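One protein chain omitted, others in place.
And then chain A:
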Amino acid sequence: MSAVTTPARQATGGVNIKTINRIVIYGLLALFALFYLMPLFVMLVTSFKTMDEIQNGNMLALPKAPTFDPWLKAWGETCVGLTCAGIKGYFWNSIKMVVPAVLISTMLGALNGYVLTKWRFRGATLVFGLMLFACFIPFQSVLLPMATILGSVGRFGVTLQNSIGTNFGLGNSTVNLVFVHVVYGIGFTTLFFRNYYEAFPTELVKAAQVDGASFFQIFRRIMLPNSMPIFVVTVIYQFTNIWNDFLFASAYAGTGDAMPMTVALNNVVNTSTGVVEYNVNMAAAMIAALPTLLVYVLAGRYFVRGLMAGAVKG
């Protein structure tokens, strides 16, 4: 008897509890969505307000008379340190640094991953382990020696410049940063490609070898055409990391014209001279965030996969 009534009772009482449960769950999820969106929202609306409205109005209110001026000012006029030519130059600095650094580190990672999985040799795991650990070191432990080396290379560049008229890019801050990001990026790119190629059928490589294909032919004709997803993941991961880097940028290009975007943004915001123009600051922050946000919106799936691959060895 009880066996029949109990499920029935549960069903009638269950409907209400279930509805309440659903409401609570959706409510909580919406609340957290607000928490995550709030700073971006505030940043965005502030960047379209006039200073007058910021000082007298509400942070969360939409701009009454939206103006694009703060964005234009941030891009072309605002002061970074003592130069007042906007952040556009620094934006391009970041691009000039990011593109080569991403391409070089990704290509090296692909080759390394290929060797480590398809041309295994004694000690391959040790080699990989050493490269992998390099991903995790706090960069503070290499910051100073690298500064010393880059300093000497810079002085050598000046000598070359004086004697033969060209320094081959030695001592150029952007070149330095590209080098630094490649050096400390190959650990991750190798990790990504190694884990991806690990699952790639070795029989295909063996078969091509038997047919007389060389090391590079196999790489170009067999591995590369099948590596699109991991290329996207790696490029996005590297792009985000290098674009967002601040430590290396401030240590090796913290002053002067080669400053990348993150350092410039920090300088804009922490400038102590004159009235602080919050709307311009927020517009500058948005400009600094746009490239990575854009990548995230366009290829979010790959972005998450990259983060996961960096977190959990596959």
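Following the convention adopted for this analysis, contacts are C-beta pairs under 8 Å (C-beta built on N, C-alpha and C of every residue); 3 or more make two chains touch, one makes a residue touch a chain; residues count from 1.
Basically, contacts and distances are computed from a predicted model.
Trainee: Which protein name, taken from UniProt, belongs to the chain you can't see among "Iron-sulfur cluster assembly scaffold protein IscU", "Cytochrome ubiquinol oxidase subunit I", "Sugar ABC transporter permease" or "High-affinity zinc uptake system protein ZnuA"?
Mentor: The record names the chain that does not appear here as "Sugar ABC transporter permease".
Trainee: Identify the residue among A:C79, A:I95, A:A134 or A:V232 that touches the chain left out of the display.
Mentor: A:A134
Trainee: Check each of A:A33, A:A85, A:V99 or A:V158 against the chain that is not shown and name the one that touches it.
Mentor: Considering the complete complex, A:A33 is the one touching the chain left out.
Trainee: Considering the whole complex, which of A:N16, A:S163 or A:N270 touches the chain not shown?
Mentor: If we include the chain that is not displayed, A:N270 is the one touching it.
Trainee: Among A:M97, A:I186 or A:A258, exactly one should touch the missing chain; which is it?
Mentor: Of the listed residues, the one touching the omitted chain is A:I186.
Trainee: Write the list of chain A residues that the hidden chain touches.
Mentor: 25-26, 28-29, 32-33, 35-40, 42-43, 46, 54-55, 58-60, 108, 111-112, 115-116, 119-121, 125, 127-134, 136-146, 148, 183-184, 186-187, 190, 214-215, 240, 243-247, 251, 262, 265-266, 269-270, 278, 281-282, 285, 288-289, 292-293, 295-297, 300, 303-304, 307-308, 311-313
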